[in-house]
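This structure is in structure tokens; I'll ask about it shortly.
Just one protein chain is left out here, and the rest sit where they should.
Letters A and B name the chains as they come in the text, with residue numbers starting at 1 for each one.
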Amino acid sequence: MRLVQRQSPSPLHYATAFLGSLATVILIVFALTGDLAVTARALATVDAGYLFRVFVVIGVVSLSGVVSYRAGLWNIGQEGQAIVGALAAISADNAAGAVMSAALAAAGWTLIPVALRVALGVNEAVTTFLMSLAAVSAARYFVEGPLKDPAKKGFIATVEAPYMEPVLAAVLLAGVLAGVVLLYRTRVGLTMRLLSSGEEVVRYAGKQPKLYIAATLGLSGILAGIGGAVEIMTRDAGRYMTLQQVSTGFGLYGISAAWLGGLHPLGATAASLYIAWLYQVAVNLKVAGLPALVANALVGTAMAWGLAGYVMYKYKVVWR
Amino acid sequence: MEPLLSAVGIRKVFPGVVALDGVSFDVRRGEVHGLLGENGAGKSTLIAILYGVYMPDGGEIYINGRRTLIKSPRHAAGLGISVISQHFALVDTLTVEENLKLSGIDVETAVKIGRELGVEIPLDKYVGELAVGEKQRVEIVKALARNSEILLMDEPTALLSPKEVKALLSIVRRLAEMGKAVVFVTHKIREAVEAADRITVLRRGRRVGTYERPFDEGVLLEAMFQGVVQRRVSKSSSIGDVIYRAEDLSGERVRRATVEVRRGELVAVLGVAGNGQEELMALLSGFKKPRGGRLIINGEDVTGRPFSEFLRRGVAYLPEDRGRALAKELSVLDNFKIRCIQDCMEKLAKAKEVLDIDFPSPFTRAAALSGGNQQKLLLARELWLVKPYVLVASYPTRGLDVDTAERFYALVKSAVKGGAVVSMEDVEEAVERADRIYVISRGEIAASFTPPFDVDEIAEAMTT
Partner (left out) sequence: MAVDQVASITLEALRSATPMLLATLGAVVGQRAGVLNLGLEGVVYLSAAVAAAVGPPWGFVAAVIVGTLYNLLYYVLSNDFALNQILLGFAFTMVGYGVGSQVARDVVGRPIEKPMVYGVETFAVAVVAAVAVYFFFLRSRVGLAIKASGDDPASLDLMGVDVYNIRRVAGLVEGVFASAAGAYLVLLYYGSWSEQLVMGWGSLAVITAMISLWSPLLAIAASLVPSFFISLAYVLQRLLQVSPHLLNLVPYVASIAVLATVQVAMRKTRLKALAPRWLARPYIREERT
């Protein structure tokens, strides 16, 4: 078996990846429930309003992935950045302020891996990944400490984040999407994409690679932070964090959507809808008594299919 | 006599180029079969297919008359095939002994074979510390210790000094006398004639013909180029003042190099590969910061300034590694925009026409272009579009067919406003093209020459 470069790349294979993911999901759900009727119900039950809300959040986070991976930078700490964004939103008074402070907080949080990468050459994949785990502990501290709501009797939770209409969030997503698409038409955007071919090419183009690495990773972190803020603010109820409910998994969902969407802003947004549906399926399963982390398994396989789509897009597999 | 290895109708397609189109080739025991052709003719691709690196898209391979599907290099090695190419099958970070062990070769046998061949094997040295010639000799010993019947040598002389080439050619003859089947790839007619029993000429992925002794160099030349090439020798008529000057420039390998370029001049930096010329060119272009010395453009000291400053002053740099200058994953248009600010679509269309660059659309990925077309795209951007004042080019014609190389020199004449420094590996090319020649050896400028050039004297300076 070997991989041979295609004459010209084949975008059609993202459809193959999508179908592969769909088949995998159906198989997993059936394996978990062991019952066709339950499987069908888990797959078909959809709460449109809920799905829309989740879609918007995943869409925003997926653009964080697109920005990073199109530049050949490996920010995989969206989960942590989203948590930080959510914390910032909780401490804000209104929705607009929440988005602003989420962006700022996430930028600050991302500054650590950025500085380590730019100044010392530490691999950002490893640091952002680890910082996602660290973010959970950090958030728990805020839940118990500075952001604790003294009014809530009987359980430990933060104060509530301001509410944001899902429609407003959708407008925000559209704005971010348009922003990224437009960015890629500018020289700055071109230079960001040049990064994927190595720092030398950027320097050859007469630009400073470190500046662009910092800007790109920073933007990626900010988008994930905004995603986290939007997530907590668009909830119908329970716009707070508890000790158990810190990590929401939207970092993973966004990254998966980015890859299934071929790292294209529009593709990623479209794929976000599919991932949102997967999340709905996972919620249905949870209602049926399965652990919450099953959502991770479903979306994780979808992401692997997205990565496979990228390989199939460039190579054909020759079996001999 | 039955050929030991024969390939029939081999075809291989890469994105943007048909590398081999129905090529047939065979080699017998005890013969050296020369594979001759200019760059881009498909020689190396054929070797890579015979060694299982590439999977052919069509054609058949027979070993000892039996049809064989070569699945991988490992499989090829098992079939008694060894390859010696410019990409050595040696790991730099391991010692020679560890490398031998890794290849499954008994160290004592290797040392013994080396001694018979008059080659010393530096067992304890790291491969990364070896000179190119030494690495190559280790490779030959490896092939013999493995008892390989078939030896594929891909441009084995490319990285060697003239003296080392002589020694190698005699080893190649010895190998054939030992009964090995040797395939000897080269783009130099003289070497092929000297070493080979038969010569097959490839041209643009097709076999032109196979020739037996005695060879007629004229016929081979005709077969290689099919008469399309008329080398134009045109030297600069008027040479002006010094516009660019490097004084005592030092880097990691380069030591105290002084280089001057005058207006209207094409300066060649000549040397055997691995003597620091890549670094020298990077230093001269301002892409790499020097450890010592000064760079002066038009009388102004610009030492240590960022590369963008050099760009602003009209310096263009063509690195030997195209990956530094082209973003392979991005489109042709995006790559063009690295230097183009306005009306890029129109300008790209114009460049495509003027330089005869072959790409289906401006949105094709650069990686999908053949090597020659990538180079042309680079020339279009850095020379045709930018019209630089000073050109610093590192092996700009390496890997190019003669036609494209010709275009490069024409473009230097028409587009470069000041002068050019170009590194080369071929003495003849330098003598033919340059107004002045610097010879670099072990990181130092060993000598400089002005016309009339004495080829032997220059070759001598390269090897000291």
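In this section, a contact is a pair of C-beta atoms (placed from the backbone, for glycine too) under 8 Å apart; a residue touches a chain by one contact, two chains touch by 3 or more.
Just so it is clear, the model here is predicted, and its values are computed rather than measured.
Visitor: Just to verify: which one of B:7, B:20 or B:83 makes contact with the chain not shown?
Guide: Of these options, the touching residue for the absent chain is B:83.
Visitor: Hey, which of A:18, A:55, A:109 or A:129 is the one touching the hidden chain?
Guide: Of these options, the touching residue for the absent chain is A:129.
Visitor: Would you indicate which residue among A:110, A:197 or A:301 is in contact with the undisplayed chain?
Guide: A:301
Visitor: Out of B:21, B:98, B:358 or B:460, which is the one that touches the chain we can't see?
Guide: Counting the whole complex, the residue in contact with the absent chain is B:98.
Visitor: For subunit A, which residues lie in contact with the unshown chain of the complex?
Guide: Interface with the chain not displayed, on the subunit A side: 1-5, 32, 69, 74, 76, 112, 116, 120-123, 125-127, 129-131, 133-134, 137-138, 140-141, 144-145, 249, 252, 255-256, 259, 290-301, 303-304, 307-308, 310-311, 315, 317.
Visitor: For subunit B, which positions touch the chain that isn't shown here?
Guide: Missing-chain contacts on subunit B: residues 48, 51, 53-55, 72-74, 76-78, 83, 85, 87-94, 98-99, 101-104, 323.
Convention: only the chains that are shown with their structure count from here on.
Visitor: Where the centres are mean C-alpha positions, what is the separation of subunit A from subunit B, in Å?
Guide: 45
Visitor: Which residues of subunit B touch subunit A in their complex?
Guide: 13-16, 55, 69, 71, 287, 306-308, 311, 317, 319, 323-330, 334, 337-339, 360, 364-365, 368
Visitor: Which subunit A residues qualify as touching subunit B in the complex?
Guide: It comes out as residues 2, 4-9, 187, 190, 193-194, 196-198, 200-201, 203-208, 318, 320.
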